[in-house]
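Structure incoming, see below.
Certain chains of the assembly are absent from this excerpt, and the rest are unmoved.
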Amino acid sequence: MILEILDAMERGEITKEEAAQRIARQPFEQHIIGRFDQNRKLRTGVPEVILAEGKDPAAVRAIYEDYLSRGEQLIASRVTAPVWAALEDLGDKLIHWEKARVVATKAPEPDPKRSTVLVISAGALDTPVAEEAAVMSELFGNPTERLYDVGVAGISRIAVELGRLDRAGILIICAGMDGVLPSLVAGLALQPVIAVPTDVGYGSAFQGVAPLLTMLNSCAPGVAVMNIGNGFGAAVHATKINRLLTRTEPA
Amino acid sequence: MILEILDAMERGEITKEEAAQRIARQPFEQHIIGRFDQNRKLRTGVPEVILAEGKDPAAVRAIYEDYLSRGEQLIASRVTAPVWAALEDLGDKLIHWEKARVVATKAPEPDPKRSTVLVISAGALDTPVAEEAAVMSELFGNPTERLYDVGVAGISRIAVELGRLDRAGILIICAGMDGVLPSLVAGLALQPVIAVPTDVGYGSAFQGVAPLLTMLNSCAPGVAVMNIGNGFGAAVHATKINRLLTRTEPA
Amino acid sequence: MILEILDAMERGEITKEEAAQRIARQPFEQHIIGRFDQNRKLRTGVPEVILAEGKDPAAVRAIYEDYLSRGEQLIASRVTAPVWAALEDLGDKLIHWEKARVVATKAPEPDPKRSTVLVISAGALDTPVAEEAAVMSELFGNPTERLYDVGVAGISRIAVELGRLDRAGILIICAGMDGVLPSLVAGLALQPVIAVPTDVGYGSAFQGVAPLLTMLNSCAPGVAVMNIGNGFGAAVHATKINRLLTRTEPA
Amino acid sequence: MILEILDAMERGEITKEEAAQRIARQPFEQHIIGRFDQNRKLRTGVPEVILAEGKDPAAVRAIYEDYLSRGEQLIASRVTAPVWAALEDLGDKLIHWEKARVVATKAPEPDPKRSTVLVISAGALDTPVAEEAAVMSELFGNPTERLYDVGVAGISRIAVELGRLDRAGILIICAGMDGVLPSLVAGLALQPVIAVPTDVGYGSAFQGVAPLLTMLNSCAPGVAVMNIGNGFGAAVHATKINRLLTRTEPA
């Protein structure tokens, strides 16, 4: 861009002062803005993810109509019932993962060069968070598998699925209550473990604080922790790891 | 006791009014005091357990001299360095478990009719709490074994010690950091599990709050939780269970 | 199982390599899975307990229809109104404890060889938690009695019921607000005390945190604490103690 | 005072403007300052109570020398070792309650017309707080008695001391750990109960938060709670109640 301006100046189309002025107006656009805009695209592999919960349903619909008209991908997380009610008659143009509370304009296209993201959940009540992680992971281009309901009561299922753990590249583990599953799996597997506490549990689980603390204090070192219920964040971290695997420039 | 008073009244040694007054003064002695005094003995199998920490060392020594002169058992917990300094020259008459910070006037006498208490710890830093539980358990008359340092890094040792778990009657499990060991063991063993959080760990372990919450929220149901660092309480609960096993009256 | 495979190998029905492969596939099933499955049965005396709250009512009904068709026991805790609505027309085949929010396919069958579990509550508002503990205790095979509404205002009732305390083997005590009842009873009784805080109370009870802390810090040592509102866990711990009493192998 | 100014104005000693200005400057002195100064005296029965802890020992000594030279009462609370070291050679002119960490220039003079303040403590480690309450209560002019070490382990002593409870007018109860003593006593006695949590206890006592919450949530209604360790505040509240008893004007 600067070169173009200097070219125009060399060609005499603009004066030196005009060139200086144009250049002076650009740096943020080039460096900061450009970086952020490019960043967001690369970061998620999609143009935009919006948090639907708490937003005006009509406003969310308007954004969706805009993106549909331009044929671009738009992902919404935490799509509550009232938001979906406003979107429902666009339903054949949208994809709606109800459990995951996610809506998108385009289907996932997994990139086979990436390693597989395996999303594990401890109990049936952790499914919404696990599904948010899994659907987002797919929408961000990662081959994604699910291994649900393998908490303490179902730990034998982990034992018989050790092969799947070994074949996976990245593990996202969602658990409420005591939140011990990530500690246990991180002791059994070599892959990066991303732990997501959920707000499942009785009184002293404190809406997810108990599993959050368990995960932060994991005896198995290296467990990476996300906010309570933040399946989306786990999917982004997994995607960043996968992007590292496939980047061509030297690291 | 009431009969004795009525006898004395019949014999004319005391008036009816005096009898009434004496009787009126007794119910608490009979019911409340008696119950508490009898209770304390039965509860611990020893006349007295005192918390030494924070007490005046000279005062603790004075109590010990008194009990030694009467030849009775006296147990002190949390015996800090200054307290032990005041007791040290009585040392040949006292038994001192340094790791456990426990002092007693008499050696343990395990009752073979009771079931074995197995004290398990997750890591080396949990040993003081585990030892407090184990020594107290022995002093209260329980056959007691130890299985230490079997947290996530040492979980394979649990695997090879499953036989000891199966033979034990009651499990006391001490763990800091993420506190997952009781959840894990309670999934592998049928015995009553008593969990003791310790204050071992980094920042967000919050001096034992993290493992305390993990244990309270254990997915494996029925884990009984003690206060942070309260190995003594775990030994008392185990002793109460064992006492139930050996009581002769119908339950 | 291994012997059967070796027999088959000896009989020439399978090759040595096939035998090695079959054996290699089994260890988890034999050791881990077997242990967990056997464990769950022994632990509760029933095939399965599910947490109904938060689950899809239709899914809960489907599980119940399956268990009914197989004639097996299935227990659900925290049965909320919408879940019960989905189950209601199966009502003559199910047993519903409304206060306890528990549903089962089979009636309790108390084992007279076990000691009695006495469930005590402090106030009328603690009843749902106390009932969960009591009904679960019965369903797990324990002779179970109730002594409700004996908090500070009703402490005189404890005084007149000391006989029942003495005859019981295990005490489960449910209390909200200041949560002092377990401390008080543990001072009066020799039995193992299992304390369950409830979320009853004004502002600074913090939905059960105040009684939880009171119970964890009980001056009467050896009180075993459960999570806030976790009557189910108390019943499991009591059942494990009772199972210890009746096991035939040496402890 | 206003009349004196008007007199001076009438006598021509000051102008009307000067009179207005002087009057305008006084209301705070008359109303606010006067009230606060008079208040402090009446409130405590002594001219001044200072918190010694954290203050410069030399500065505390200077204040004491000043008060001694004027023959006035000066009370210091939380007199730490370094502060006392600076005061020690004034020792024959000062009264030092070591356990209570209180120093005063004059001895207590209890007012027999007031009702007795009975200070109760749960355990030996609660004594410093209980003594602060008791000594302050005496210094503020209340007949004061002590009943120490009557927590759960010593509850029988309460039973035999019911007479002393009944004769007392106001009860101050100091307890750490589970803090149940005020709940229990408030159920047995009709007097106003002032509860003071102490920071005695294991991990989850959280330096007094556990007994503080227990006391705030007391099932026995009407327990008045002070800050953790604030024996001084309890003595002031008791003194205010006693002052109400002896005021002559209609209430």
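To keep things simple, chains are lettered A, B, C and D as they appear, and every chain counts its residues starting from 1.
Assume a residue touches a chain if its C-beta (ideal position, glycine included) is under 8 Å from a C-beta of that chain, and two chains touch if they have at least 3 such contacts.
In this text the structure is predicted, and so the values were computed from the model without any measurement.
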{"item": "Size of the entire homomeric complex in copies, 4 being in place", "value": "8"}
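The definition used in the following text is that only the chains that are shown with their structure count from here on.
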{"item": "Rotation angle (°) superposing Cα atoms of chain B on chain C, nearest 5", "value": "180"}
{"item": "Copies chain C and chain A - interface residue numbers shared by over half, same or different", "value": "different"}
{"item": "Farthest chain (mean CA position) relative to chain A", "value": "D"}
{"item": "Centre-of-Cα separation between chain D and chain B, whole angstrom", "value": "39"}
{"item": "Junction residues of chain C, two or more chains touched", "value": "36, 187, 209, 212, 216-218, 227"}
{"item": "Arrangement of touching chains [line / ring / star / complete / other]", "value": "other"}
{"item": "Chain C residues touching chain D - in the complex, by the definition given at the top", "value": "122-123, 151-153, 155, 177-180, 183-184, 186-187, 201-202, 204-206, 209-211, 213-220"}
{"item": "Touch list for chain D against partner chain B, complex", "value": "124-125, 153, 155-156, 159-160, 162, 200, 202-205"}
{"item": "Contact footprint of chain B on chain C as seen in their complex", "value": "35-36, 39, 42-43, 49, 114-116, 159, 162, 167-170, 187-194, 212, 216-218, 221-227, 232-237, 239-241, 243-245, 250-251"}
